[in-house]
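Mind looking over this structure? Questions follow.
Now for subunit A:
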Amino acid sequence: MMEAEVVEKDAEKKLKFGLFLGCNIPFNRPDVEQAMRKIFPVLGVELDELKGQSCCPTWGTMPSIDITAWCAVAARNLCLGEEKGIDLMTACNSCYGSLNEARHKMLNNPKLMSDVNELLAKIGKRYEGKAKCRHVAWVLYKDVGLEKIKESIKYTLDDITIAVQPGCHFLWPSEVYPDKEEDPFNPVVLRELCEALGAEAPYYTRLIDCCGMGALRSTDPEKSFTLVKEKLENIKEEIDADLIVTTCSSCLIQLDDAQERLRKEGKLNFSIPVLHYVQLLALCMGFEPEQVAGICVTPRDEIINRIIKG
Partner candidate 1 sequence: MSQAQAEVAEKKNEEWEPNILVIACNWCTYQAADMAGSLRYSYPPTCKVVRVPCSGRVEPEFVIEALLNGADGVLIGGCHPGDCHYKEGNYKALRRFEWLKKIVEELGIEPERVRLEWIAGSEGLKFAEVMKEFDATIRKLGPNPLKKV
Partner candidate 2 sequence: MSNDEKPRIGVYICHCGENIAGAVDVKAVAEFAKTLPDVVVVRDYLFMCSDPGQELIKQDIRDGLVNRVVVAACTPRTHEPIFRKACEDAGLNKYYFEMANIRDQCSWAHWHEKEKATEKAKAIVAAAVAKARLLEPLEDRYIELTKEVMVIGGGIAGIFAALDLANAGFKVHLVEKSPSIGGNMAKLDKTFPTNDCSACILTPLMVEVANHPNINLLTYSEVESVEGSVGNFKVKVRKKQTYVDWDKCTGCGACLDVCPPKARVPDEFNEGMSLRGAIYIPFPQAVPKKAVVDMDACIKCGGRDFSGKEPRLSKSGKPILAPCEKVCPTGAADRTPYRDPNGELVELNVGAIIVATGYKVMDKHHFKEFAPEHPNVITAMQMERLISATGPSEGKLIKPSEIPKLLEAKKKGEKVEVEKPHTITFISCVGSRDNRYHTYCSRVCCMYMLKQAMILKEKYPDLDIYIFFIDVRTPGKDFDEYYMRCRQLGIKIIKGRAGGIQPLPDDRLLVKGYDAEIGKPVEVVTDIAVLATAIEPNPTLKELARTLGINVGAEGFLKERHTKLYPVDTMTEGIFIAGCAQGPKDIPDSVAQAKAAAASAMSLLDPGKMTVEPLISEVNKEKCTGCGICVPLCPYGAISLVECEDGKKKSEINPALCKGCGVCTAACPSKAITLHGFTYDQVLAQIKTIARWPEIPAE
Partner candidate 3 sequence: MIESEEGVPNVLNLSEIAEREREEDERVVEIVREFGAENLIYCMQCGSCAAVCPLARVGFEWYNKKLIKALLLGMKEELLDDPTPWACVACNRCTEVCPRQVSPFEVMFAVRRMMVEEFAIPTLAIEGLRALYEYGHAVYMTGREARKKVGLPEKPPSTDSDEQALKDLKTILKNTKLAKLGLIPMND
């Protein structure tokens, strides 16, 4: 018994990921970065800085110009992990999508892979296709495990109803991702992660609908806001959530930021605070709210107080 436990602990200790930040998190929502830096060591996951990482590249950049260029930029980032024999881990769905889509393309197209490696050769790198990008939600769900999460928290979310927002690139296209929901149209991972913290995380009709962030918002904010509004109203009406929790930095910004705008314009008469799951977990673990959940537009003081004061 004792021996087995030791072995298990050793295995846990071996958990190590390259912390892939992307752009939105380090520059827009560094509290999410801080939350990850706080929670993972507690959960026995070692984080590598992945020095020299860049933009994944995001959809509006290289993917819109050229497939080889897209894959080359993605491959340089993946190489940073591959060189150390570790996978990347991200808290941004866009990075998760772009990196894995690029990897999927390269693995299925030898010509593309060799073109990419020709480019990488110019900087002395080579990508074999081994390293992949993992999603922080999947690492917590599968590698760390719900039990360990439950053990690690100081506060539980009794009587709190959460509306989950897994986000599009957590789900689709399921073919390219290293981890897949059993039914991508009825995702349960984030719901179970929230439930592990003691909250209710019920289904609602527009759970898998897009928040309208990204290119849609930069192209036509008005149209983008109609999607957020639809989603928020559905959340309010169907489950009257106390809190929205997402595992995507883009969804986080959109739901938080656009919500405040809609309110200011008089199009919304309620307010639901929004957190990234790693922030929520950090709060439950007792980390300083100012550091792990300090940046927002839609007020979240009240819910943070409820969490911390029980």
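Here is how the candidates were picked: all candidates are chains of the complex that A comes from, given by their letters.
Simple rule for what comes next: a contact is a pair of C-beta atoms (placed from the backbone, for glycine too) under 8 Å apart; a residue touches a chain by one contact, two chains touch by 3 or more; residues count from 1.
Note that the structure is a prediction, hence the values are computed from the model and not measured.
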Study note, to complete from the structure: Whereas the rest of 1, 2 or 3 do not touch subunit A in this complex, the one that does is 3
Review point. Residues of subunit A touching candidate 3 in their complex?
Key: 21, 23-24, 26-31, 33-34, 37, 49-55, 57-69, 72-73, 76, 97, 119-120, 122-123, 125, 168-169, 171-175, 184, 208-210, 212-216, 218-220, 223-224, 226-227, 290-292, 294-295
